[in-house]
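Before I ask anything, here is the structure I am working with.
The complex is shown incomplete by one protein chain, all other protein chains being positioned as in the whole.
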Amino acid sequence: MEVRPLPAIEEILGPSPGQLLRRRIFGHKGLMIGGVVLGTIILLALLAPVISPHDPYHQSLTQRMSKPFWQSEGKWDHPLGTDQVGRDYLSRLLYGARISLLIGFSVALISGVIGTALGIVAGYFGGRLDLVITFVITLRLSLPFVLVAVAVVGLVGGSLKVVIIVLGLLLWNRYAVVMRSATQQVRNQDYVPAAQAVGCSTLRILLSEIMPNILNNLVVVATLEMANAILLEAALSFLGLGVQPPMPSWGLMVSEGKDFLFFEPWLITIPGVALFLLVLSINLAGDGVRDVTAPENRS
Amino acid sequence: MNALLEVADLSVDIPVAAGELHAVRCISFAVQPGETLCLVGESGCGKSMTALAIMDLLPKVARRSGKVLSFSRKSLLKLSEREMADIRGDRMAMIFQEPMTSLNPAYTIGNQLMEVMFRHRGVGRGEARQRAVFLLEKVGIRAAESRLNQYPHQLSGGLRQRVMIAMALMCEPELIIADEPTTALDVTIQAQILHLLKNLQREFHMAMILITHDLGIVARVADRLAVMYAGQIVETGTAREVFANPMHPYTRGLLSCIPVPGKTKRGEFLGSIPGIVPTPIGQTLGCSFHNRCSWARFDCARQDPEIRPLSLNRGYRCHLGPEVLKKKGQAVLP
Partner (left out) sequence: MLIYTLKRLALAVAVTLVVSALSFGLLYLSGDPATAIGGEAATDADILFIRKTYGFDQPLIVQYLTWVGKTLQGDFGISYYFRLPVSQIMATRLPVTLILGLTSILFALAFSIPLGVIAAIRPNSWSDRLALFLSVMGQAMPSFWLGLMLIVLLSVWLPLLPPSGTEGWEYYIMPTIVLGYYAMPAIMRLTRAGMMEVLASDYIRTARAKGLLSRSILFKHALRNAIIPVVSISAVQFGFMLGGSIVVETVFALQGMGYLAWESIKRSDFPTVQAVILVFAVIYIVLTLLADLLNGWLDPRIRVN
């Protein structure tokens, strides 16, 4: 009678949850690409003061409209050319990344706090509180928010701070909706009444039972709203109603460059591509996080 | 008499993450016109997959293979989707387990009934409507005319299942496959539906494959039965033969699990078969029942047994002969 060797213990037990998660993260192409690109942009933005070849605000009328390196007259002095008042485009691009990322993170944070709080409260307590909050959400949804954002910023005066506050106070509705339904689902699980039976305070239940289970929903919405905020700020700045010159907001750069659309197209293509890449990487990373942590929500 | 449905060496394999899942393993059986064959077994034994394989309704990832799969002497194995669709609903019909979700909520009962006739018979609205009303009354639904305009959500589970039966009968099929038609219904309704099915079958001269896990149902309606275990058929025969004289250890185990009023003492443990079903994924070594069998011998763990015929259409899958099995089992396992 032959004796078959026992399989290794790892084969029997299977991979650990940590290993499984790591495998899924690295195997997910979208998450990897998005994460790498986003990480690169963040790194470049953080290092902007160090790696920018020139001061982004420094104007030089002799150097106006010099071409980027891929065109025949391009010089390496200004690798991405200069704009209509001679400012180095590469430097402006790098500093612009700081603005976009700052806006993205701060708006996502502010609106996240507002929306998540509203959503969790509505989902957990239900009843009249839920009705009121749902009404408020419906209200907010009915406001054509681009218009309102434009109007408010236009009336109050545009600046980085104003843009962040206005967007933060307006973009919370998706957080609220998603967190509310996620909380409702979690509230019906058995461990919530179990915690209540043991005598945990409401706050404690909210923090230790509900929050961890809806965290991945939160991350997904946060990435979406971050991308949204960045695009909105760009649109506002493009309309002249957001960040004011001479700050190197990418949207503003497109707006300033649009008069030179025909002969100096790089003035608008470069910031446009940068915006596109940033938003794309955020979306990919967000989708990736959702796929990896809860693939059943894939849509 | 030539069999209506002939199945030989039918297999269904599904690739899954852990390997290849063998849902149905080389089964063979036949159904005569007008007879009721019951496929009995526990959940996961492959009986639903068998039905889906016959109708070619398997999920896309599943692979069906077999030597013979013929209906009315015409092979179903190589038919195109269109040809198969022509047969489904017309000559072969199927009733499913879940009446609550098996009807489209967006259309009326009448619409869903009549479209079967429009599809296969090309008749006008009047004739289709007449037939629908006729069948609704046949399945015991009163005020059939007005029911035609109702939506599924307006009917109870039992009523919906009756509608499903009527729908299956619209084009007078020769074969009906009923996959656990009463499992999702109340016990009181179960008996009614079964009774109904049996009567309709007799009246319309249909053959029926009834899939169930409930031996009580088998006793009431089956002409012949096939016991399935782990994707294989382990015993066949007429209901009377198998119930009176079960041969395969699994069948014996099943029958001994049923408490008998009068015989089973109070407080006595309910019978059960020790062990668990082997995994359907990957290769199985030897007889699939050997790890739970009281008669298991050395070679049971090494070789998969063939069906041992006892008479025409009566057999069981085992290495051991009936004389050995008559004695009480003493396992001799390596």
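Read from first to last, the chains carry the letters A and B; within each, the first residue is number 1.
The definition used in the following text is that a contact is a pair of C-beta atoms (placed from the backbone, for glycine too) under 8 Å apart; a residue touches a chain by one contact, two chains touch by 3 or more.
In this text, all values refer to a predicted model and were calculated from it rather than measured experimentally.
Student: With the missing chain put back, one of B:57, B:219 or B:281 would touch it. Which one?
Tutor: Reading the full complex, the residue touching the unseen chain is B:57.
Student: So which of A:41, A:93, A:121 or A:241 would be touching the chain we can't see?
Tutor: For the chain that is not drawn, the touching residue is A:241.
Student: Using the touch definition up top, pick the residue from A:20, A:47, A:113 or A:148 that touches the left-out chain.
Tutor: Answer from the full complex: A:148 touches the omitted chain.
Student: Please output the residues of chain A touching the missing chain, sorted low to high.
Tutor: Touch set of chain A with respect to the missing chain: 135, 138-139, 141-148, 150-152, 154-157, 227, 231, 234-235, 238-241, 251, 254, 258, 261-262, 265, 268-269, 272, 275-277, 279-280, 283-284, 287, 299.
Student: Even though one chain is hidden, which residues of chain B still touch it in the full complex?
Tutor: 55, 57, 81-82, 85-90, 93-94, 96, 98, 101-107, 115-116, 119-120, 151, 153-154, 164, 167
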